[in-house]
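Quick notes on the structure that follows.
One chain of protein is taken out of this complex; the other chains stay put.
Chains here go by letter, A and B, matching the order in which they are written, and residues are numbered from 1 within each.
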Amino acid sequence: MELFGIFMTAALINNFVLSQFLGICPFVGVSGKISSATSMGMATTFVMVMAAMVTFLIQQFILLPLGLGFLQTVSFILVIASLVQFVEMVIKKVSTPLYRALGIFLPLITTNCAIMGLCLFAAMKEYTFIETLVYSLGAGIGFTLAITLMAGIREELELANVPRTMQGAGITMIVAGIMALAFMGFAGMKFS
Amino acid sequence: MKTTLQMLATLIVVGMFSGGALSLVNDWASPLIEANQAKIRDEAIRFLVPGETTEEVVAQDGLTAWKVFTGEELQGWVLQYSGNGFQDKIDIMIALDPERQEIRGLKVLDDSETPGLGTWIRLNADHEAALTAKDDRNLGDEVDDSKNYPLQFFAYGEGQHLSAAGDLKVVKGKKRSQLGTTEVQSITAATISSVAIVDIINGAVVKLNELLAAQGGVS
Partner (left out) sequence: MSKKTSIATEFLKGLWDQNPVLRALLGLCPTLAVTTSAVNGLGMGAATTFVLLCASLMISLLRKAIPSQVRIASFIVVIATFVTIVDLSMKAVLPELSKSLGAFIPLIVVNCLILGRQEAFASKNGPFRALVDGLGMGVGFTLTLTLLGAVREVLGNGTVFGFQVMPGSFEPWIVMILPAGAFLTLGLMLGVANSINQKREQAALQQARLATIATKEA
């Protein structure tokens, strides 16, 4: 099934973090604990899906018909920034414990290149609405998977003897490299 | 009240600056960008089938096909098509003989295949690079420098070319001299890229035949 293929490709084969290099900043910054990693992952997935849908509508109904393709970058980033503000307000009103769990991460999501990258790629690949939806879900889940796996490894690393100069970002990068090698194993999976 | 007005005014001014500047730059850049793309396309066509004029015959369902003429004489066909490769889409052009029976050339326009492995599908006329390359995968028999398709596409025998009937298959472990006109040697450690490009070539010729038949039997 085509849609399943799109989902699996976004989540595993072309994993946004380990293969497309998107979302590295939160990947490095928020992967210290499994709980915060999963929360960040889910918040990001949520924003990704919404942003993908809204930017799809803008691309299809405003930018393309009016020949305003060159306004894509400006309009997309404004949509994402506003969406994040809006989501933050809504979560604050609707569920305070959820807000407290996700709250600090939400403003960071605006500059997460994974969201902007997702919107740009979906537009470039000319996906339909459903395909965009599935693609963004796959991307978000893949991101969450990568960041949670990294958090799991880093929690274990706390107990290991990492050389002082490599602590923090250094060892995280090395681990990411090994994870990227592992994920290469997904390449070439066929879903048809 | 004043601050809300100020905020609004600032946003409007910034917005207008943005829109205005971008419109100007876009007006300047668009024709240049289109010219670049046309140039790449024309150069590729010229590389595959040398000739004087091109006539676009089909542009549908992702396939674009041109006839290349020198004067009144048909020199060959060029097809542009794309499909999924190992990482992302592979965009190719192939050359057919005037009767559309044989594949005479291949040019890979865009791919995201693994560098050094899958990118061997790109070997076109660059025989020098292939011969001096570190890797002698699929080499072994004499190379004919007058041909312009990638090494693994050398069908064997004088004047033999690959079939353009959409029936190419990927094989492994054969010496070039043993390859038939429907067989393409897989690139060692890049099976997926090899299979992908053969599928795209088959897809292109099949689609061309379909669309031409629908148009009303152009030969």
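By our rule, a contact is a pair of C-beta atoms (placed from the backbone, for glycine too) under 8 Å apart; a residue touches a chain by one contact, two chains touch by 3 or more.
None of these values were measured; they are calculated from a predicted model.
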Note to self: Using the touch definition from the top, which of B:Met7, B:Ala59 or B:Ala213 touches the missing chain?
What the structure shows: B:Met7
Checklist line | Which of A:Leu3, A:Ile34, A:Val54 or A:Leu120 contacts the chain that the document leaves out | finding: A:Leu120
Check: Touching the missing chain, which residues of chain B?
Finding: 3, 6-7, 10-11, 14-15, 17-18, 21-22, 25-26, 28-29, 32-33, 36, 40, 110, 114-117, 134
Checklist line | Where the missing chain touches chain A, by residue | finding: 18-25, 28-29, 70-74, 77-78, 81, 110-113, 115-117, 120-121, 124, 163-166, 169-174, 176-178, 180-181, 184
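Keep in mind that, in the parts below, only the chains that are shown with their structure count from here on.
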Notebook entry, point to check: CA centre of chain A versus CA centre of chain B: separation in Å?
Noted result: 32
Item checked: Residue numbers on chain B that touch chain A, as the complex places them -> 18-19, 22-23, 25-26, 86-88, 192
Check: Given the complex with chain B, which residues does chain A contribute to the contact?
Finding: 14, 70-71, 74, 187-188
